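For this depiction, one protein chain was excluded, whereas all remaining protein chains were kept in their positions.
Order of writing sets the labels: A, B and C. Residues in every chain begin at 1.
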Amino acid sequence: MPKREIDLPYRIEYLSILDENGQLDSALDPHLPDDLLLRLYQGMVLARKFDERMLVLQRQGKIGTFAPTKGQEAQIGAAANLAKDDWLVPSFREAPSEVWRGKSMESVLLYYSGYNEGGRVPEGGRDLPVSVPVGSQPLHAAGIAYTLKYRRTNNVAMTFFGDGATSEGDFHEALNFASVFQVPVVFVCQNNQWAISLPRSRQTHSRTIAQKALAYDMPGLQVDGNDILAVYQAAKEAVDRARQGEGPTFLELITYRLSLHTTADDPTKYRKQEEVKEWEKRDPITRFAKYLTEKGLLTEQKIEEIANRVISDIRSAEEAWSTRTEKGVDPLDMFTHAYSQLPPNLLDQKEELRLELQAKRVQSDQQANVRD
Amino acid sequence: MPKREIDLPYRIEYLSILDENGQLDSALDPHLPDDLLLRLYQGMVLARKFDERMLVLQRQGKIGTFAPTKGQEAQIGAAANLAKDDWLVPSFREAPSEVWRGKSMESVLLYYSGYNEGGRVPEGGRDLPVSVPVGSQPLHAAGIAYTLKYRRTNNVAMTFFGDGATSEGDFHEALNFASVFQVPVVFVCQNNQWAISLPRSRQTHSRTIAQKALAYDMPGLQVDGNDILAVYQAAKEAVDRARQGEGPTFLELITYRLSLHTTADDPTKYRKQEEVKEWEKRDPITRFAKYLTEKGLLTEQKIEEIANRVISDIRSAEEAWSTRTEKGVDPLDMFTHAYSQLPPNLLDQKEELRLELQAKRVQSDQQANVRD
Amino acid sequence: MPKMNMVQAINMALRQEMEKDDSVVVLGEDVGVDGGVFRVTDGLIAQFGPERVIDTPLAESAIAGFSIGMAVSGLRPVCEMQFSGFSYFAFHQMEAHAARMRGRSLGGLSVPMVLRAPYGGGVRALEHHSESREIYWAHTPGLKMVIPSTPRTARALLLSAIRDPDPVVFYEPKALYRAFREEVPEEEETFPIGTSRIALEGKDITMISYGASLRPTLEAATELREKDGIECEIIDLLTISPLDDTLFTESIRKTGHAIVVHEAPRSFGAGAEIVTRIVEKSFLFMEAPVRRVTGFDVVIPYYQREQEYLPGVFRIVAAVRETLKF
Partner (left out) sequence: MPKMNMVQAINMALRQEMEKDDSVVVLGEDVGVDGGVFRVTDGLIAQFGPERVIDTPLAESAIAGFSIGMAVSGLRPVCEMQFSGFSYFAFHQMEAHAARMRGRSLGGLSVPMVLRAPYGGGVRALEHHSESREIYWAHTPGLKMVIPSTPRTARALLLSAIRDPDPVVFYEPKALYRAFREEVPEEEETFPIGTSRIALEGKDITMISYGASLRPTLEAATELREKDGIECEIIDLLTISPLDDTLFTESIRKTGHAIVVHEAPRSFGAGAEIVTRIVEKSFLFMEAPVRRVTGFDVVIPYYQREQEYLPGVFRIVAAVRETLKF
């Protein structure tokens, strides 16, 4: 039966600038300066090689479970729009963006090898540490953005999360608060098609994730997440809008988790190798390399050069990490940052542990002597 | 810059059949049988008079805090589409629907006068009891609907909640689960414009609440919630769709809380009397009465007759309630339904309380004797 | 000194601190225009405006998560959960982030927020409006859990909570909101979080309590003095976690007897921790088992039965007599 249609200016658009073969849609060329283009390229290569290296270290048992980022390096294009004094609120698959922002690879290695020290935040402390509870982080970005608005800065907050995160209630609450208070925040969903074993199609019934922005009358855009130019441009528009006091934006980056969910995961249980093959053709780095080569910014030799540079950076980070880890850890540190000041119960417990460790040392020394 | 638009068949419609003056849009006439029309009218009148009576009882201190439903009686039009063996999952402002479904007014009075006995569910137990935590109930309706689908019934579940409830994460999760699993559930949002002191416009940034259904590719419809014919018709289409295995529907009923949030509330702190006056003109009952009168189904005398009938029903419910409450309560009942069987700790505690009550009686008897 | 009830005292603490420090903001459901369902934030929006007194949409997890974001970025949010019974909607945010941000960032970031919530029974309210579940917070490392018992302690502790560098969960005994008035100094007064106080001196038995239960405990002590000549010493915990066991340790070493009084369900409640601390620190001074005078291990019943659920004067008096008879 006929009903009156409410007119709502609904548009969800899709942005792609560099196609899978590195061909540029020149009408959409953001005209980024050469040095930025090269820095973006190097950032992605570094992320890729570091990721590959961590996988080796994990298989050697030198680090523990971690979340590979292979295939999702173009996320850097979004983070690259942030100024040093803007805020980054990551989840757990944003190592590329965090390192781009200045987090040391040493601390990434420390984090994944079981050292709380890996959580130390970069100088200035405007990057939140890695945080595992899915969907819970966007609210923090919204709250930070409230502060930025309240303090009349023109800074912004950007937060990253996955397609699975959009099913959590906190995601909904974050977008609602951000839109009600019109705070300067950019929500970046890395839709990598999988939440561990759950495909995007079973995560939510909607055709796109971007359209969820419509529930809040918030600008929403779907972007080719393997096209760093599109990611950069989309994020730029969102960040500019936020800085101009025009409120939050929601971006869905269409990308793919080429590797494991974590090193504890076995994707063969739930997805076909053909699918992965298909997506490997859309690799964000090869595509961008092709474009930069045709643009004359990259040559065989230059590519080699960059590869060597990042490999040596990774090597020195690894060395710093080894030296640090050889020092070992003081278990008593587990009490240090529990509170601003240790309350009596923790002072007692710390002393208990100190005595226990002492007694243990004595015992093992004795056993050693016995053996001699 | 130009982007490719993703085409999504977005339509959010608005349904109104009886206008504020009781004029019917005959093209939309659902042609309900006369007896149903009269029963719907009587149901609304009963709800209104019962609500008014409870307010008196509350002011006299005979019952405690309760949530008035004045102005929202057309909700019955939705519940009227449920069969006896369908499920109703209310929040706390659905007394009209619950009583329509067979809940006794006596138990409503018991509930609001502090008797756990007021939570007893009607025979068959397919109406969940009143539940206060805002936004948490739609998930139960979705889960019930899963059972109904799993058991190959063609029953449905219908759940009611307010505009404020749509801000809770659980609301989002419920709509997502319902749409992913395509279960037979109807989500009915009673948008009464206020969540205690927060106006709809500050609750969420979206123009309509109905459009939130778009985030799940779920059919969503906005309805004149003070037009019982529109409410009935919209719910009928949703219930039919659910029975035919076509999944969930989201309905936004545009209505108004003419009275207090609860009897503990003072609306003069946050809203203008003019606004209330405006909405009183759209009263769902007067409008429907006018329509039925013009249709020849109601006369002065018939209206009188119905009023008297509901008043005497209310009176007898009140009498039943008084007799029940004069019996007083046994505090030991607080243990009865804690678990299917009382565990040892509760058996001990129940005995403790029994002895305490006994000792108290002895003491007060002694004091009484002393006074003589 | 002006006499005021707890609602006025908390309101004063908020107002004075907001006047002093523009990083302090208040947010929650109906805290602005309405002034809060208990009028605790009444008048604040008129004085400080909607940017600092924020009426939020209806979402507890968001209120907490948003506050966490505000706090890490330099504000001092005081958020309200309309009733403690709904604070569990925000539990994961507090456990996963408010409690952990300092540790996770090795002290690089902190979350100086206060989560306020009225708790407890005795006001003839509907379901979910009367429980006492402070343990959920007290057992969570990284949080502090405070429960005042009078207007003056409420005002002083809230001031300390707002200034605390760590997240503080602040439960307000709603049964005491307007129960009585107390002199509260106009000039600033704080009270150190993590310290209990002696509410009454005595020599025969130690009564350990907090929040709403302190009142019946005091009344019981009066009755016991008058009827039995028993002199009770009452320790008012004020902070549940981190728990200050120094005063009740001293006290029981003097009296040799003790009871614990709280509304919360008995099993796995605060009473268990207190009894255990006494065993750990004062075993040889214990002349009798320490009794728990508490609510029962059931959901607090609707108001026709809640008085029989709550630990009242009669139950407390009986427990003291039993303990001294032991």
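Of note:
Definition applied: contacts are C-beta pairs under 8 Å (C-beta built on N, C-alpha and C of every residue); 3 or more make two chains touch, one makes a residue touch a chain.
Predicted model, so just to flag it, every value in this text is computed and none were measured.
Of the chains on view, those touched by the hidden chain across the whole complex are A, B, C.
The omitted chain makes contact with just one of the residues B:64, B:77 or B:133: B:133. From the options B:177, B:194 or B:232, the residue with contact to the chain not on display is B:177.
Only one of B:114, B:169 or B:225 touches the absent chain when the whole complex is considered: B:169.
In the complete assembly, the contact with the undisplayed chain comes from C:139, out of C:139, C:178, C:253 or C:321. Annotation: of A:15, A:195, A:292 or A:310, A:195 touches the absent chain (contact as defined above).
Taking the whole complex into account, subunit A touches the unshown chain at residues 64-65, 111, 113-116, 118, 132-135, 164-165, 167-169, 195-198, 202-204, 264-265, 269-270, 329, 331, 333-335, 338, 345-346, 349, 353, 356-357, 359-360, 363. Although one chain is not displayed, its contacts with subunit C can still be listed: residues 85-86, 88-89, 91-92, 95-96, 99-100, 103-104, 127-128, 133, 135-136, 138-142, 241-243, 264-265, 267-273, 275-276, 279-280, 283, 286, 288-292, 297-299. Within subunit B, the residues in touch with the undisplayed chain are 87, 89, 116-117, 119-121, 125, 128-129, 131, 133, 136, 139-148, 150-151, 157, 169-170, 173-174, 176-177, 180-181, 336-340, 343-346.
The rule we apply is simple: only the chains that are shown with their structure count from here on.
Seen from the C-alpha centroid of subunit B, the farthest chain centroid is that of A. In terms of their C-alpha centroids, the spacing between subunit B and subunit C amounts to 35 Å.
Annotation for subunit C: residues 57, 59, 61-62 touch two or more other chains. Across the assembly, subunit B contributes residues 167-169, 202-204 that each touch 2 or more other chains.
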